[in-house]
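All protein chains but one are shown in place.
For chain A:
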Amino acid sequence: MTLTVLTLLQQFVLLLAALVLFLSFVLLAQPRLIAAIHLFAWQGALIAAVTLTVALAGHAHHLYFSALLTLVLKALLIPWMLHRLVRRLGLERHTEALRWPALAMMAGVALVIFSYWLVVPMVEQGLAFTRNIVAVSLAVVLIGLLMMVLRQQAVAQVLGFMSMENGLFLAAVSATAGMPLVVELGVAFDVLVAMVLFGVFFFQIRESIDSLDVDRLNRLTETVDNEDLIQ
């Protein structure tokens, strides 16, 4: 299916999906926590816009509700909760740069190519105009995973996890024109509960190791104690 046969609204869906992918890359490389949370909010807003445009272009009325739910949850509520957590943890000015940003970007590009290769046989079956987006959404999931691997800071890892969830939602919208309402509400509730639990975890981690750099969890406490004794 080439671009010329699509209507302007359907082309707009593809454009928005491409921007979601780009935001995933920017999120991966963003060293400032607050800016990363804002980027995540924009990604959520773009996903809501994709859903809304799919609903408009495909006359799928049940997607209007999904779009509204995504906008409220992903673009407003979760970023606000994260923002509040970061402020309470005193991490507003925290920055953590990737060690090899160019290499991380190339790894992300490789993941995009991999997910395209993975999705090609599936795409040949599909008929909806959104089928090309499936590869993009899979790439967003994988880049979120890459972010969880590469980042050491717990809040940044949570952002990676949440952007993985964004990718899954995009896949659901593009592959099957949306999930049933019950499933969607369930997932939304799950994400919200996960967010609350993460908040509790942040305080627990900080209390036990005095930092949110989770790499320090790998150290054995006894060795730390021994060092203290020697000093």
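The rule is simple: contacts are C-beta pairs under 8 Å (C-beta built on N, C-alpha and C of every residue); 3 or more make two chains touch, one makes a residue touch a chain; residues count from 1.
Just so we're on the same page, contacts and distances are computed from a predicted model.
Student: Name the chain not shown, per its UniProt record: "Formate hydrogenlyase subunit 4", "Cu2+-exporting ATPase", "Membrane protein" or "Peptide/nickel transport system permease protein"?
Tutor: "Formate hydrogenlyase subunit 4"
Student: Of the listed residues A:Val112, A:Val141 or A:Val191, which contacts the missing chain in the full complex?
Tutor: A:Val112
Student: Per the definition of touch given earlier, which of A:Phe12, A:Phe65 or A:Phe161 contacts the omitted chain?
Tutor: A:Phe12
Student: So one chain is hidden, and I want to know which residue out of A:Ile34, A:Ala60, A:Leu76 or A:Val123 touches that hidden chain in the complete assembly.
Tutor: In the complete complex, the chain left out is touched by residue A:Val123.
Student: Which positions on chain A touch the chain that was left off?
Tutor: 1-4, 8, 11-12, 14-15, 17-19, 21-22, 25, 101-102, 105, 109, 112-113, 116, 120, 123-124, 131-133, 135-136
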